[in-house]
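And now, chain A:
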Amino acid sequence: MSFFIEAGIRVVFAFVFLMVTVLLLVWVERKFISDLQNRIGPDRAGPFGILQTLADGVKSFFKEGIIPARADVVLFIGAPVLAMLTALLTFLVIPIGAPIEINGVSYSLAAMDLNIGLLYVLAMSSIGVYAITLAGWASGSKYPLIGSVRASAQMISYEAAMGLALIPVVMFTGSLSLVAIVEAQQGTFGGVIPAWNIVLLPSFVIFLIAGFAETNRPPFDLAEAEQEIVGGYHTEYSGMKFALFFLAEYINVFNIAAITTVLFLGGWSGPVFGPTVLQWFLPVFWFLAKTWLIILFFVWVRASLPRMRYDHLMAFGWKKLIPVSLVWIILVAVALGFREFGAPWA
Partner candidate 1 sequence: MAETIVFIIFAAVALVGAVWMVMAPNPVHSAIGLLAVMFSIAVHYVILDAHLIAAVQVIIYAGAVMTLFVFVIMLIGVDTADAYGPQVPIQRAMTAAVAAGFFAAIALAGRVVWITGSAAFGRPNLSGTVEAVADELFGTWMVVFLSTIMLLTIAAMGTIALAYFHEDSTEDEASA
Partner candidate 2 sequence: MTDLLWLVIALPLLGAVVNLFFGKRLGEPVAGGLSVGVVVASWAIAVPATLSFVTGSGQVETIYLFSWIPVVGADAAILWDPLSAVMTMIVTGVGALIHIYSLGYMRGDERYPRFFAFLNLFIASMMILVLSANFAMMFVGWELVGLSSYLLISFWFTKPEAAAAGKKAFIVNRIGDWGFLVALMIIFATFGTFDFGTIFTTAPGILTVGAATAITLLLFVGAAGKSAQIPLYIWLPDAMEGPTPVSALIHAATMVTAGVFMIARAAVLFELAPVSGAVIAVVGTLTALVAALIAVSQTDIKKVLAYSTISQLGFMVLAVGVGAYTAGVFHLATHAFFKALLFLGAGSVIHAMAGEQDMRKMGGLRKMMPVTFITMAIGWLAISGIFPFAGFWSKDEILAATFAKGGAFIVLWAVGLFVALLTAFYMTRMFVMTFLGRPRWDGGTHPHESPATMTVPLIVLGFFSVSAGLVNTPARLAFEHFLEPSFVGVPHIKGLTLGLIVTLAVVSLVVALAGVTWGWLAYRRDELPAEDGAFWRRSLEAFAVDDFYGRVIVAPGKRVSTWAAETMDPRVIDGAAHGVARGVLRFGSVLGKLQTGQVRGYAGGMAVAGVILIFVFLAVGGGF
Partner candidate 3 sequence: MIVTTTWFLLLAAALFSIGVAGVLIRRNALVMFMSIELMLNAVNLTFVAVSRELGLIEGQVAALFVMVVAATEVTVGLAIVVAVFRTRASANVDELAEMKG
């Protein structure tokens, strides 16, 4: 039974961690953007308006759950749940810190350490597409349908690019496990530069761009382009169901940022010193610091770049990102082949 107890603790901890993170994340985004746009932003609830998100959540929770007459009830309700579920499940494999050793037993700081963690992430994100697709279809209304078709086409397309961007990382580290990938990035090049996978710069860039598209964030937020299709797939949603979509999107932003950190920025790696407790805490700190940097980058991009046109978006994905990824994979493969077997002329 200890298996279930440990699993329960881990899941509950992960859930709480995510909820807190998302509350902060929404507040940070609003504050940061308002600063960039030279306005104040939320400042009523709590100090600096830090409780504003919580207030919004409470409001959503008590709103009436409207279900449109032509909606497909089961799927209409199921879609936001699915969105939330996949977002939460994705987080489970992300190691937020170095393994902690208590009484000689090593505990990973990922809820699950799968040996196919990376594939798991991809699998979850591909399931996540359904939430949006079904939400749009189940609404029984045209703008949501268009929005959902756009969103899912976009996500599928960029999922391909994302998967291809991951392949060099996997080839480089030789593992699909996220923990193993972080551990492979320990150490330095020549004692100065941290040995992070960011040396695979094209992969990093492609992954980040695909990440914007996967989370439907600007400049790729075509799914909810207000000027064209009202609210996109969640036009008909309100109350708690809308809140679930909202939360899921922000969890996904955090997930993408965290995975970027894990894959390219060395995860929890950083200088560790001091007493045992500090040694437990510091890796988590480094991990969160890097992740928040990425998140701030996401927000910055949202504030700065205009939305792309839909055909440009698809063309960019299929005709630029994917070919570049393929070429890059070949280059990395050749380089690794040199490292492994020596140059063919040698």
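What we mean here is this: a residue touches a chain if its C-beta (ideal position, glycine included) is under 8 Å from a C-beta of that chain, and two chains touch if they have at least 3 such contacts; residues count from 1.
Keep in mind how these were chosen: all candidates are chains of the complex that A comes from, given by their letters.
Worth saying up front: this structure is predicted, and the values here are computed from it rather than measured.
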Touch-positive candidate for chain A in this complex, from 1, 2 or 3: 1
Of chain A, residues touching candidate 1 in the complex: 3-4, 72, 74-75, 78, 114-116, 119-120, 122-124, 126-127, 129-130, 133-134, 137, 145, 149, 152-153, 156, 159, 176
